[in-house]
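Part of the complex only, each chain left as placed.
Think of it as A, B and C in the order they're written, each chain with its own count starting at 1.
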């Protein structure tokens, strides 16, 4: 996610640089042919550029709205993961308990299980963000839980899912040992189910791109429109044609690009939902609830981009 | 769902091929009549094509938005089925258990029931996708559960519903044998109810097409508009009329087609929600949770289409 | 709901027939006055028909979107009733049970109560659809439950609500006799509450029409626009004016009608949500779950309309 306020003009326009240069070149060639070589049949005032513009506006406007909807749904699902991770940790730390006297062996076991469950949740969010970006999730798991055996987990096709299943088994075991009553087990189980729902939603956005029609036709129409712009403008703007038609073309290209950038929010590019920052925030909150004092630093923007 | 990036221009435009050829033919006849036979009364500059275009844009834009909404709702409901299938399997595998000693007869029975329930869920998703596409669902059921007697199930009008009812009866039986306590039974029963809700939503989309007004008038208006286009353009574009009016007509036809393709997402055509791929993903996840190692391969696009 | 594909052009346009004839008559009178009687002051090129068209487009577009939203919400609420009816029947048939030996008196009583509850649910959906359409619901109740005493029910102002209250009392009685434990009672009670929520939503749509402003102004504006159309067109189109302005007027009238038809989905007209078909589907599903083999036939379209 772009957060730097400065330099953003350059960065924003930069993404369109190549297209703009091509457009400027085409416009210039066109006007030279028209004015120097007198190919006046090239210009036509009656091209229905207005109708074109309306249709493009409707389709691109709808596409941009849907793309923003996908991006914001992705962000909202990550927000739900933040909420549920905190609730899960709160529930584990306050409800899991032993009837034994303080200082007993079992009390120490309970504390160890609590710590392990919360750290599994920390690992889960980091693994999930790596999976969504198509990166290797195992190193993140090893960083958070270095003592765990990863040989089995690394073979699974959906590591995040396997972590949740393992946590679910640990909770059942705790319930069987009497550390959780049925009410408390159910409340925590619902938190896990809710985390799984959010994960499923994120995978749905990742695996189902916008229908290709909404991707393909807007771009095609904008390109045709840019090619036709000098035809409609050259007879009245003359030598100013490259300026005018590049300016108009720039607006259409920018409009089309805005939506395309947001369409896929987990592509490991600068327009991503800032999953690393969100996962780090969860890690800080959960480690603080565990009483740790050496916390990781919040994620900072790198070169104006928050990952 | 179309996933192939290459060749897509041809495929996309291909769907419009016949309409475009008819349009080009009409435009050519028109211009020949106008220029060669001098039927100049055919051309009229003052046709309100702009007003037409605005009205068409409004109605088609709304229709496309609703069609996309149907398609995305269908995809979201399938996503909920993915989530709930995983949760169901996790719940069955972690909570269903016997108090008997390991290795006892009852332990083996519990394991068999667990396996059967999870495989029924696998069969359920495949049966549901076949039903929605109007194909025979029984072979899919036989493939997943070859030992089961299907004579009774095959007679039911809604096979997926019968499978869920059978699973519900198995869970009640397990509860009565003491393998599930009331909490756990309720949690699993809610998963089944949630699966039924998703199935009901899919059947609603399948059985209730868009109101025919939204289907009929946009197409009628676009066709009238395409017929009138050369009337308004021929006096200024002359021999270029077929080029210009086919180009404009192409944009309107494409705009109208985008929505129509998405309207009905279970028609066994290339614009379907990729139900086979989703059901296969669920099968892989659930069989892996059962500990199987010979997993089906993920569904691959066939000729650029993911089914 | 209109389902017939053929003849639909006639049917769709037919609804507009009278308006179109009036419009054609007005346009013809207008052009005769202009061309034969030379009342040339009637024509004016500078009428701001474009601004009119934009404003009409905005208000009618919004109205149509809201009307479609009402129609789709009504359909979704009926879909929820389908889901909840199936879940209710599944819960009643699998959880309601007696501890007594098979073949005992109490077992027979349990089976009778199960059957009665499921048939009450069948009657409920038929009664609800009749009530929403403003028809007499009692005959439907008698058809499904012929032995029941209806003298008391027929006096109530909201028969569907009374049926649900009676079912609720039967479930409490079953709970008190020990045929349902507290968990199971709660699960079924939630299904009833959910059915009541859906019924309340349907009654809300029935009792609260669109604000009359959204109904009145679009129609008024479209009528004014149609009257003014020949004024703006006659000087350039001449004798073709009736053709041109009727065509444009047709599009605006159709656009306005599309929304008005969908606005009220329970008016016992051809644009209704197909409640009879939905209720019959529920009846088939529930009777099949009861083990009946003589099932009613699914509702078929009558003259192209599914009721």
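As a working rule, contacts are C-beta pairs under 8 Å (C-beta built on N, C-alpha and C of every residue); 3 or more make two chains touch, one makes a residue touch a chain.
Note that the structure is predicted; figures quoted are calculated from it, not measured.
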Message: Given 3 placed copies of the single sequence, give me the total number of copies for the whole complex.
response: 5
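Everything that follows uses one rule, which is that only the chains that are shown with their structure count from here on.
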- line: Most remote chain w.r.t. Chain C, using mean C-alpha positions, is A
Task: For the sequence-identical pair chain B and chain C, determine the rotation angle of the Cα superposition and round it to the nearest 5 degrees.
output: 70
- prompt: In angstrom, rounded to a whole number, how far apart do the mean CA points of chain B and chain C lie?
  reply: 25
- line: Whole-Å distance, C-alpha centre of chain A to that of chain C, is 40
Junction residues of chain B, two or more chains touched: 50, 54
Field: chain B-facing residues of chain C, complex
entry: 1-3, 8-9, 12, 49-50, 53-54, 57, 60-61, 64-65, 68, 71, 75-76, 79-80, 82-83, 86-87, 90-91, 94-95, 181, 183, 187, 233, 236-237, 240, 244, 247-248, 251-252, 254-255, 257-258, 261-262, 271, 274, 284-285, 288-289
Task: Provide the residue numbers of chain A that touch chain B in the complex, in ascending order.
output: 44-48, 50-52, 54-55, 58-59, 62, 66, 156-158, 161, 164-165, 168-169, 172, 182, 185-186, 189, 193, 196-197, 199-201, 203-204, 208-209, 211-214, 216-217, 220-221, 224
